[in-house]
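For this depiction, one protein chain was excluded, whereas all remaining protein chains were kept in their positions.
Now for chain A:
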Amino acid sequence: MAQQNGMVEKRGAGHWLTHAGLILGVLFIFFPIWLAFVASTVTQPEIARPPMPLLPGGHLWQNYSKALTSGINAPVALMLFNSAVMAIGIAVGKIAISLLSAFAIVYFRFPGRHLFFWLIFLTLMLPVEVRIVPTYEVAANFGMLNSYGGLILPLVASATATFLFRQFFMTVPDELAEAARVDGAQPMRFFVDILLPMSRTNIAALFVILFIYGWNQYLWPLLITTDPSMNTIVMGIKQMFPSGDDLADWPVIMATSILAMIPPVLVVIGMQKLFIRGLVESEK
């Protein structure tokens, strides 16, 4: 029996040690989140007198509704909405422009094709963090401070997505384009009716990765949104701490941290297969 070739897999004590090690790892991963969750269910005085309890209290509803409806500088519900607009905007924007340009690069011979390809390639080397001051000036000159456009557009250009779709289009059999051409189909017809449906899984996998990328942005929203009502949730948490020596409103801040984690974590767990696929492919 296949199960019997256990000479490599340990039995007995070794087997349990393996589980023990993994459980230890899982606990290390979970502990900070568990504490944040507990802190979001107790009252401020319970936290102010350390040690705080290690089991949840009964104030979950109060803390979360206070965070969502009034927050500290702005209602967290609004920050969640801003984050959703930003994350979806970046993911959809990147995918849309990359699909179009990859289609052009693969299926046409046009002057400047190679130059264009190299221009995109270079953007791989320029993360926002490196060019923040001048990029901020550009956005300010366009009047994009405190706007969704300013949150989204500068992060939309993406070499990774273009390369991914280019690679995928290369594997699409030539016969399909041939047949479309023989039938007299316009290029865009071919793109919409054949290429897009074939790219569905790739698009979905990339969407998962880009949604998380957009949701978790910190530095750029920190610069571009000075108005609390435009804050995204991930950058807004830090703004909830008092600047002086006052004690922070920990239960509300921790409720906000939990709320900030829920959407991307749900995406990762709910779409685990697509997520892993997207991760592995976008790094190739």
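Methods note: a residue touches a chain if its C-beta (ideal position, glycine included) is under 8 Å from a C-beta of that chain, and two chains touch if they have at least 3 such contacts; residues count from 1.
Here is the rule we go by: contacts and distances are computed from a predicted model.
Taking the options "sn-glycerol-3-phosphate transport system permease protein UgpA", "Glutamyl-tRNA(Gln) amidotransferase subunit A", "Clp protease ATP binding subunit" or "NADH-quinone oxidoreductase subunit K" in turn, only "sn-glycerol-3-phosphate transport system permease protein UgpA" matches the UniProt protein name of the chain that is not displayed. Residue-wise, the contact with the chain that is not shown comes from A:M254, picked out of A:V76, A:A91 or A:M254.
Considering the complete assembly, chain A touches the hidden chain via residues 3, 5-10, 18-19, 21-22, 25-26, 28-30, 32-33, 35-36, 39, 47-48, 50-52, 54, 96-98, 100-101, 103-113, 116, 119-120, 122-127, 129-138, 153-154, 156-157, 162, 170, 174, 177-178, 181, 187-188, 190, 212, 215-216, 218-219, 222-223, 234-235, 237-238, 247, 250, 253-254, 257, 260-261, 264-265, 267-269, 272, 275-276, 279-280, 283-284.
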